[in-house]
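Note that one protein chain is taken out, while the other chains of the complex remain in position.
Labels A, B and C are assigned to the chains in the order they are written; within every chain, residues are numbered from 1.
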Amino acid sequence: MSSIMTHAPALVIAFPLLAAFLVPVVSRLNKKILGIFVAVVLGFTLLITLLMAVRILSGNPLIYVFGGSEAGLTLPSGYTVPIRIIFHIDSMGIFMGLITAIVSFLGAIYSIAFMDKHSGLEKYYALLLLLATGMFGMEFTGDIFNFFVFLEIASIASVALIAFRSNLSGEPAEAGFKYMVVSSISALMVLFAVGLFYGQYDVLNMATIASVMKFTQLDKIALILLVTVLAMKAGSVPMHMWTPDAYSEAPASITMILVAASQASLYALFRIIFSLYNITLNTITIGWIIIILGLLSMFIGVTMAIIQKDIKRLMAYHAVSQTGYMLLGVGVGIAVLANPIALETFGIKAMEGGIFHIMNHAMYKGLLFLTAGALFYRTGTRNLNKMGGLGNNMIYTAIFFIIGAAAIAGIPPFNGFASKLIIYESVFQFNPLLSIIAMLVSILTLASFVKVFHSAFLGPKMEQYKDVKEVPKSMLFAMGALACIIVLFGLFPDLVVKYIVHPAVMALINQSSYTAVILGGM
Amino acid sequence: MIGNFPYLAVALLIGLGIYTLIYKRNLIKIAIGITLIENGVNLFLITLGYRKGAIAPIFTQAPEGLKMVLPTPQALTLTSIVIGVATTALILSVAMIIFKKYGTLDTDEVRRLKE
Amino acid sequence: MNIGLLETGSGNWNAIIWLIMFIIIGISAIWIRSHGEDQYKKNTDQTKPFLSGNREISKEDSHVGASHIYWGFTEALKRYYKPMVALHTGNINDYSGWIILVMAIIFIIVGVS
Partner (left out) sequence: MNEMSRIVRTITTLIYGFIMIYGFYIIVHGHLTPGGGFQGGAIVASAFALLVVTYGNQGSKKFLSEDIFSLIETTGLVLFIAFAFFGLGITFFYNFMANSGGLFGNSAVAGINAGDLNTGGTVTIMNMAVGLEVLAAFGVIILTMSAGSEIISKKKENS
């Protein structure tokens, strides 16, 4: 037990990786148990992540050194520098890790029934595990080059998964191609920024770079490259065009994980702004850039969503729009970062709202994509014009859809309302106009989900869907688990904010606590 | 001045790659554009580690007292090359599927997903 | 009553109290409704919708498809939607172009400030 705890950060990466390599062997032995095997592995990963979360959220960041007992190397001159790859997990990292663990576990469970008609499942599951590995790595790593490697692992795995269903039609391949091009650009720009850091400071460890950061011209260039490409990977307007393509063409279980993957990029964006640069950068400029990206994402995302006819494209545009809320909340936090009074009065609250929204969004958007997948599983179409009256036959799916839609539209008592309320009220003190736009977007969100609910579930039974049955139990379980989380978070948002979100926000803001763990430990 | 030539080459390669990505309308050429950017970034990393008059950092062939070039950027470059190979292979396979299904490689026609 | 009480920056929010109020108000609404006058006769003309004297169309035909919902909204905002839809070309060149464009704009903003 204690040895599991000591090696927990490595095991979270290592178990999915080992399982990914073992999947071909398992599939040769027995094709039926493949999905259960993957679900068990990811369930175990979820368990380890929960154990780590209990420890880290009480204020003990975890450091794990790969390949040696010490991170650092002391030169004969007495200069100490961390050279090994380390995992540095603080409250923010484990917050994202929890999202990844929950989402990938439920995605695997959902896949058992959802993908059973497809061939080549051993590749599907191996890639799913690799995607989970890449996301965990992005969130846990304390080494900026290692971050690039995991970013590429995650994007290559997700491209292959997006294009997985291209044996029937060409669209998944097209979406995969587009996603591959944009994610290659982003990864290469990240690598270029890594080169800029390494050229100046001769270290790759993020905490060490942060402690010697001087914000030279080269650092500015690196910051711009990183902010742009990571905002793009998170799907902010006007670089969001890959999002609807990729989200709509991937299998529903993968879309849910892709949402979490783009939030891992969002996490990296915040990590770089807060932990790497913090107040050395021009906080007001960068803050307003993030806020404006957020506003554009919110507004254009939701207005484009209203006119969509494809259910998953519509939800994908909502994912863009909800990303805007997170950017808005955290952007306000960045803008007042150098101003301790404003940070204390509303900056921290705004960031709590933004970060809490990440968690909420992963849960309800995951649930919505899963219900869209359930509709696709039974009807074989994603076109809303061809649906209707499905509420008669798929009552549980309809209920889960209502929960998800109410949460995303910010209807009390679900979790989306809690985080949106925090964002409205704290952003109002920064600039009332931003808050008003955010509320307007929320209304439009409700409007477009009323449209989906009306055209898919309401109305009389249609002739071609007369014999449609409820989806299998494993799919219902995944949806039900997410719905439970949404309701619980909605009823007790204070506990979540106090024990999970607030430590995460403080871990971001306190740069000195981030660097001290590495520099003090050497 | 002569020491800055590699950086000029880096800028040229990345610029050409970006030009290819934006203006070339063939999927294979876009793959080439990505490879160009990747090579530019790799050249940048390698150049960072170069020291004038230094030797290759091989443990068993290093005479005492001579400077070595930095091995870390070479390790980074190697990793990035490996990843780049995977990316290129994947992107070309996807382009192949697109050609099979659409019968064209023109970006203007490969856009059934829009709006 | 501290369980569920969330501070939201300039106020508080408690989902449990909201839920209790929702149930109380809902029950009283139902109670008030049940005291109303019972003149409603099922399966008569009273239950049928009044469509300016036209005959009611069958339920299958009356289902409004997804494309027709919010027709007025999109029609009124035509001047916004037309360029916005045209912007989403689905062409991969444009995708990369937008990234480079945004990067250039941020370069200028950060460089100037």
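In this text, a contact is a pair of C-beta atoms (placed from the backbone, for glycine too) under 8 Å apart; a residue touches a chain by one contact, two chains touch by 3 or more.
Here the structure is a predicted model, which means the values were calculated and not measured.
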**Complete:** Contacts of the unshown chain among the visible ones are A, B
**Request:** May I ask which residue of B:11, B:54 or B:78 touches the chain that does not appear here?
**Result:** B:78
**Prompt:** Which of A:17, A:41, A:300 or A:496 sits in contact with the chain that's absent?
**Reply:** A:17
**Complete:** Where subunit B meets the chain that is not shown, the residues are 56, 58-64, 78, 82, 85, 89, 92-93, 96-97, 99-100, 103
**Message:** What does the interface between subunit A and the hidden chain look like in terms of residue numbers?
**Reply:** 3, 7, 10-11, 14, 17-18, 21-22, 24-25, 64-69
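Just so it is clear, only the chains that are shown with their structure count from here on.
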**Message:** For the interfaces A-B and A-C, which has the higher count of C-beta pairs in contact?
**Reply:** A-C
**Asked** In angstrom, rounded to a whole number, how far apart do the mean CA points of subunit A and subunit C lie?
**Response** 25
**Asked** Got the subunit B residues that touch at least 2 other chains?
**Response** 21, 27, 30, 110-113, 115
**Complete:** Check: subunit C positions touching at least 2 other chains come out as 85, 88, 90, 92, 96
**Request:** State the interface residues of subunit C toward subunit A in the complex, per the touch definition above.
**Result:** 3-11, 13, 15-16, 18-19, 22, 59-60, 63-67, 69-70, 73-74, 77, 80-81, 84-85, 87-88, 90, 92, 94-96, 98-99, 101-103, 106-107, 109-111, 113
**Fill in**
Per the touch rule, the subunit A residues reaching subunit B in their complex are 145, 148-149, 152, 156, 159-160, 163, 166, 169-171, 173-178, 180-181, 184-185, 187-188, 191-192, 194-195, 198-199, 204, 244-245, 248-249, 304, 307-308, 313
**Asked** In the complex formed with subunit A, which residues of subunit B make contact?
**Response** 14, 21, 27, 30, 34, 37-38, 41, 44-45, 48, 72-73, 76, 79-80, 83, 86-87, 90-91, 94-95, 97-98, 100-102, 110-113, 115
